[in-house]
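Quick one: structure below, then a few questions.
Note that this complex is displayed minus one protein chain, with the remaining chains in position.
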Amino acid sequence: MKPRTRRAIWIVSGLAALGIASALVLNAFQSNLVFFFTPSQVAAHEAPSGRAFRIGGLVEAGSVVHEKDALTVHFRVTDTAQTIPVVFTGHLPDLFREGKGVVAQGRLMGDGTFHASDVLAKHDENYMPPEAAEALRKAGHPIDKAAFAGQKGKS
Amino acid sequence: MSAVAAGSFSGAFRWAFARDLRLSWRHPGETMLMVAFFVLVASLFPLGVGAEPQLLQRIGPGVIWVCALLAAFLSLPALFAGDYADGTLEQMLLSPHPMSGWVSGKIAAHWMASGIPLTLLSPFLALQYGLDAGTLTILACALALGTPLLSLLGAACAALTLGARGAGMLLALLALPLFVPVLIFGAGAAEAQSSGLSPSPHLSLLGAGLIVGAMALPAAACVAIRIALD
Amino acid sequence: MNALEARGLACSRGGIPLFRDVSFALTSGEWIAVRGQNGSGKTTLLRCASGLTRFDAGEVLWNGQDAGTGPIAFRAQLLYAGHAAGIKDDLTAMENLRDALALRAGAPTNEALRGALAQVGLDRHRHLPARRLSAGQRRRIGLARLALDPAMLWVLDEPLTALDDAGQTIFSDLLQRHLARGGLALVATHHEVAPAPARELRLVP
Partner (left out) sequence: MNFFYFASPSTFYRLAGILAPWCFAVAAILGAAGLYVGLVQAPTDAQQGEVYRVIFIHVPAAWMSMFLYFVMACYGAMSLTFNTRLAAMMARALAPTGAMFTFVALWTGAFWGRPTWGAYWVWDARLTSELVLLFLYFGFIALGNAFEDPRRGDRAAALLALIGVVNLPIIYFSVLWWNTLHQGSSVSFKGTSMHVSMLTGMLLMAFAFWSYSIGTALARVRTIILERERRTRWVRAL
């Protein structure tokens, strides 16, 4: 084999290998790599049963109910398409508010409620003074949607 | 005029591969020790964290991966150090063959002597942790894809630390952080399977990493060896 | 005809200059003895000439071409033997010799290997692992390699260390034969070797 042919074969096979590698990466990013699901995915039974995973979404406005012991709290997480009821006992983070982003770790029970062992607040990349936020809200811009706007999901 | 045919990649690969395998065959003790370490550490975990079956099933894939990673790491310091000390590296560097050929051969031999035994043993350890048949298969597949990548990454780091002071600790500092993605996706594949999800994205990423690693890392190891011999 | 030429080589290690402006020329049938006291940079000079160590200035030419830029043609003709000869303790003398040759020159036959080992007096020990051989016997494996390798240029670093008188005679014979077939050799040594070198290169620190 001539050196030039040999080099051509090396280059072609190298490019082919890189092509396969990028196809594999693209394939991987089509699906869920972390145990993180949106309410729509949970509703579509894509989330694992009997195993802890995380759900993310917005706390539905007006859904937060504190039980009498003041530690257990019920709320619903929504991605505006589907909602999942969540039960959590413990201290909520300061930024936990209705209408804000939240990530909850826990298990899905048979009755469709999500029993969270941890609740984390996800905040967005917007920084503004309260007056500006108020003005935006009056103008009808739901700024909190941005918190999950960048998220992928099959929903 | 040249009496010696200008070398080929595959010739160099075969030379290094056969020689290293022969050497580890002469000294099966090292492989045995590595396997014993793997089994022993993996058996320590149930004793340490408690033998609750659910918990063991939950941590099984991750623990087996960490143990495999550490066991594969054990044999890394010796990968090039012996050849460096006895002058074989110089001979290989000055041979008319492309250097990446015999470096790849050595890495492949390292995988044969570490990754393959670990992969073959993993199902037995998985049984210890009560993993089901599907998870066990995926775990072995992930190890089969991930351990060559560990050998590749480790080889580049081992070549970098040749002749360094405190080479063993330094190798741990360099290699273990680079092993992190392999561990995440390797253990992730088995975990996805055990919780009823598709392990294919994790396996795809491992495969992609292996392809890119197999192309780039032997070259990096060559540069490192050249630096070491300078 | 082959020729090795070095022009104005300079090298420093760890910030300390070892030698400066070293030049020599070597053609077929000649050998150069590199002399100098310990630490004068003999080993470094040999490593520079064979392309292992980078040098700060100068050039090494093999048949008029830069040895560094066309390394395959140069290395196909180069046999370098440093302090450590690349001998594995766990392999037998026979296997060590076969591996060393297969790395460069292709696999020789078992008869050829046996013949070369017999020539250097290792016939009876050829199936012993190298760890059971003495320092001089291990050196003799290297001599057997010199006998079989078709390389035209030898670069040898203290080849006579640990060899007894008989071993030194074997080396002299091998060198003589190598030169007679048109070979070249660059040898760092403290010993007097017959045949006499074409030139002596004396390194002064």
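Going in written order, the chains are labelled A, B and C, and every chain counts its residues from 1.
Keep this in mind: contacts are C-beta pairs under 8 Å (C-beta built on N, C-alpha and C of every residue); 3 or more make two chains touch, one makes a residue touch a chain.
Since the model is a prediction, treat every value here as computed from it, not as a measurement.
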Which displayed chains the hidden chain touches across the whole complex: A, B, C
Contact footprint on chain B, counting only the chain that is left out: 156-157, 160-161, 163-167, 170, 173-174, 176-178, 180-181, 184, 220, 223-224, 227-228, 230
Interface with the undisplayed chain - residues on chain C: 13-16, 54
Footprint left on chain A by the chain that the document does not show: 29, 33-34, 36, 54, 56, 91-97, 100, 103, 118-134, 146-147, 150-153
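Note that in this section only the chains that are shown with their structure count from here on.
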Chain contact topology (line, ring, star, complete or other): line
Distance between chain centroids, defined by C-alpha means - chain B, chain C (Å): 36
Centre-to-centre distance between chain B and chain A (centres being mean Cα positions), rounded to whole Å: 34
Numbers and ranges of chain C residues touching at least 2 other chains: none
Residues of chain B touching chain C in the complex: 2-7, 15, 19, 22-23, 26-27, 82-83, 85-88, 90-97, 229-230
Chain A-touching residues of chain B, taken from the complex the two chains share: 58, 185, 188, 191, 194-198, 200-202, 204-205, 207-208, 211-212, 214-215
Of chain C, residues touching chain B in the complex: 50-54, 72-73, 75-78, 80, 82-91, 95, 99-100, 102-106, 150-151
